[in-house]
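Only one protein chain is missing; all other protein chains are in place.
Chain lettering (A and B) follows the sequence in which the chains are written, and residue indices restart at 1 in each chain.
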Amino acid sequence: MTAFIIRRLLYMFPIVVGVLLVTFTLFTLIGGDISQQIAGKNADAETIAEIRHEYGLDKPLFWSWDSQFVNHFKKALFFDFGRAMDRERISAKILRGIVPSLMLTVPMFIGEIIAAVSLALIIAYVRGTIWDVSAVVICVAGMSIPYLSFIIFGQYFFAYKLDWFPIIYLPEEPMIKSVGLPILIGILASLGGELRFYRTIMLDEMRNDYVRTAFAKGLSTTRVLFKHVLKNAMIPIITNVVLTIPHLILGSFLLERFFGIPGLGYLMIEAIGARDFFVINAMTFIFSLLIVIFTLLADICYAFVDPRISLK
Amino acid sequence: MTEITTQNELMQPRGYWSDAIRRLRKRKLAMLCFWIVAIYAGLAAFIWVGDILVTHFGWKIPLVQWNEHVGPSYQKPAAHYEFVPEMKTESQKGWCLLGTDFMGQSTFRKTLYGAKTAMMVAFCASIISILIGVPLGALAGYYRGWVDDAIVWFYTTLGTIPYILLLMAFAVVLRGAHIGPWELRGSVSVYLAIGLTSWVGLCRLIRGEIIKRKESEYVLAARAMGCSDFRILFFHLLPNVFHIILINFSLRFVSFIHAEVILSFLGLGETDKPSWGAMIDAARTELARDVWWEMAAATVAIFIISLALNIFSDALRDCLDPKLRMD
Partner (left out) sequence: MSEHEILLSVQNLSTHFFTQQGVAKAVQDVSFDIPAGHMTALVGESGCGKSVTSLSILRLIPDPPGKIIGGKIIFKGQNLLEMSEGRMRAIRGNDIAMIFQEPMTSLNPVFTIGNQIVEVISLHQGIKGKAAWDMAVDMLTKVGIADPARRVQEYPHQLSGGMRQRAMIAMALSCSPSLLIADEPTTALDVTIQAQILELLKKLQNENRMSILLITHDLGVVAETAQTVVVMYASRVVEKADVHSLFASPRHPYTQGLLRSLPRLGQRRKRLDVIGGSVPNPVAFPGGCKFHPRCPIGAKDPHCQACEPPLQEIQPGHAVACWYAQGYRR
């Protein structure tokens, strides 16, 4: 087991280097010289040159110990992200944004899983009947409506018209009111796709021979579903779930934008709008790192849940 | 429901593709969806051609001229309405299906134009995605060794960066970027952004399939006949995974349309031409004034094509996937 983990951790390095390479290429090579942008519109050549020097943009790109790429790499390793265009420390921005993001995504995540898995089990119970077919139709329809429309319609209908929730995020209000609506919308919008996915997993499992054996032993359908099928189905479900966790932290940027929740997703969108490469760069690196770590965790979980797999 | 098939019909040998098409034809719903998609594609082509004719050749094709002022600002959908266009004194009468937007432009025409934007984006992005993903996957799967390691490292790296982040990052960076002497227009940057970030899944899939089929007998036979690697890859192996590429293409098409909508919404797409995302963006402020038709039009248009594509892709996959075949 430890050998496995060590090997995987070692493999992480080339990936992380790769990610840094991609971000570097994207933001420095293709993005071009941003010193002009930082200096502002009316800056003269001297200011621009000063800024270039301050940000190290006048150094060679790759081929020296002091090159831009090496610096990029070093800074990432030490999590020194420097400052954003508005001069605030990026690390401070990030830390500030984590809590609102999590406040939104964690309940959404838990709600989604419970709703999707239980509904998938129920649908597997009634497979082949009209309920199953209608459920599939509703799921596909849900998947076809753009996410944006869900949000806008939800906001319009539940907040504006029915006035059940405030239209935007108000920190003074209790949590259930302030983030209740975005959480609800988020769950409903992704339910279509998730449910369809879990349903497919359940039905695939139900086609296996051991289900027939279980029925032949005299077990009821409920027992077969909730004990036999679920435990097998949990294997792909858990791996899927673990891999989704890093995305929780990114926050649902669309929801954050619409409801004015000052989380990491909102930060990201602002950065994109302002073309603040430093922030975008930092966030891309962090999330990639998280994904790499959680991919490893997913593999470990997988080995725990499935007795057939032993980690070598 | 239950047709009597004769013994003869059951025993006729069937080619893979003709068999798949025959089975697809039997599914009425899937065929309906196919025609819906075809209509959208046809409309998109018509508008694309019409657009060129209108802007470069000065033709007058009303349906394509989306920026014509057909009515007052925020006119509701109505059977009859009158308005006085700027710089004219008499009133003009007309009917509008879906109302007008802030500038008096026809929502209906904008929706049609949006179809062209969406289909073009999805199509071009798909092509880029296939052109990158398939060859890389094939090379990785066929040669293994260091080629495989390098390509796998590359796509794992790209795949590690969260898709939306990558997409937005590419879109931001590519706007106004220069490739040699040319500056990238908004729309091309969108094609590139989506295409360059979405090839990873296809690459993995193709690589897996090539690895599985590399040791099959027909490949061995081809090699024994002296075929070059290139020939084997392109004339023997790839045709056999074509159905996977096709299924992947139709499944991804929907997600590309949705990606375009999000990008336009964020202002990262082509900003001077209508698109569904921009229409939804406008709706944010419009709804407060009870102007619902722009968003409704865009949402319904997206909904119909997504639904049709989803259903059709499912049916296509059922018909083409040998493992799922139950007859």
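Here, contacts are C-beta pairs under 8 Å (C-beta built on N, C-alpha and C of every residue); 3 or more make two chains touch, one makes a residue touch a chain.
No experiment lies behind these values; they were computed from the predicted model shown.
Looking at A:72, A:93 or A:228, the residue that reaches the missing chain in the full complex is A:228.
If you put the hidden chain back, the residue from A:22, A:108 or A:214 that touches it is A:214. Considering the complete assembly, chain A touches the hidden chain via residues 128, 208-210, 212-220, 228, 231-232, 235, 305-308.
Just so we're on the same page, only the chains that are shown with their structure count from here on.
By the touch rule above, chain A contacts chain B in their complex via residues 14-15, 18-19, 21-23, 26-27, 30-32, 140-141, 143-149, 152-153, 156, 160, 246-247, 250, 253-254, 258, 268-269, 272-273, 275, 280, 283-284, 287-288, 291-292, 295.
Contacts from chain B toward chain A in the complex involve residues 153-154, 156-158, 160-162, 164-166, 168-170, 172-174, 177-178, 254, 258, 261-262, 265-268, 276-277, 280, 283-284, 287-288, 295, 298-299, 302-304, 306-307, 310-311.
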